[in-house]
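Supplied in structure tokens, the structure appears directly below.
The other protein chains are all here in position, but one chain of the complex has been omitted.
Entry: subunit A
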Amino acid sequence: NVESLLRPARAAPTCLLVPVRTKRRFSVPNWNREQSLEEKEKKLRTLKAVAPEEHVERTFYLACTAAIIDPYVPPEGDARLTSLSKEGLKQKVEKFKQSAVSQLALRKLKDHDPNFSTKTFPEKAQEIFTEAHNCLANFNKQKLHSLVTERCYSEMVRGNRYKTIRWSFVESLEPPRVVHVRCDSMVNRGNLYGQVTVRMHTRQTLAIYDRFGRLMYGGEQVPKDVLEYVVFERHLVNPYGTWRMHGKIVPEWAPPKDPIVKTVMIPGPTLNPSQEFEEIK
């Protein structure tokens, strides 16, 4: 009990709490961390093997053929010769009457559709033609689908989405006439589609404006004479099928179209730094 120097009677310090550094480390859990596209795809692929997708049979319906069957080859100089000269008369005495395949096809058509006649059809065809182009100018897609087959629709509408088209039909220079008839079946033997080519010589105006309202092609007050061979198609076996525009035949001897307003750059050959363009030429 004697107090000594070495042990002074001072209040003893209470137990010193030394905190141990056991702080919980936070880390992003593995299932939530950021993964690149490839890792994500890998994970999805592994999950796919566990639950394989069942192959559901889907029926599809062919409403039109993919191409023009046996395209009509228009005789050269069709619109150049008048009907008064000898050669014009020869063309007028239509080879259509003589070609056997067309006659057979025509007979098959009349079996399925007794109201069909080569005399009344061209007028209807021209009406369908004008209606379809008007729908294209007004972007009336529903009506256009009913007047034009799917193949023709994609060809007509491609590249037109952000453009304004103005088309008008001035007059018809010659009465349209049927020139070529073909009948064919797709996939199954009895599934008949009939195609009829109509020759039209008309006057039309066309003006295409781009996204900003600037004229790209043609002119609104400039009528042009156009000789066309338009193909119409109908699904004969379907009782509610209608005649729809299927495509156009452009002959090789047709005059070239007008150039577009803007200048287009055609890329030349890629040169090495040491070469010159004139040397290669």
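As a convention for this text, a contact is a pair of C-beta atoms (placed from the backbone, for glycine too) under 8 Å apart; a residue touches a chain by one contact, two chains touch by 3 or more; residues count from 1.
By our rule, contacts and distances are computed from a predicted model.
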Per UniProt, the name of the complex member that is left out, chosen from "Carboxypeptidase A2 (pancreatic)", "Alkylglycerone-phosphate synthase", "Cytokine receptor-like factor 1" or "Large ribosomal subunit protein uL22m": "Large ribosomal subunit protein uL22m"
From the list A:Thr130, A:Thr164, A:Thr205 or A:Asn238, pick the residue that touches the absent chain. A:Thr164
When the complex is taken as a whole, what residues of subunit A touch the one chain not shown? 21, 23, 26-28, 34, 162-164, 166, 207, 209-216, 262-263, 265
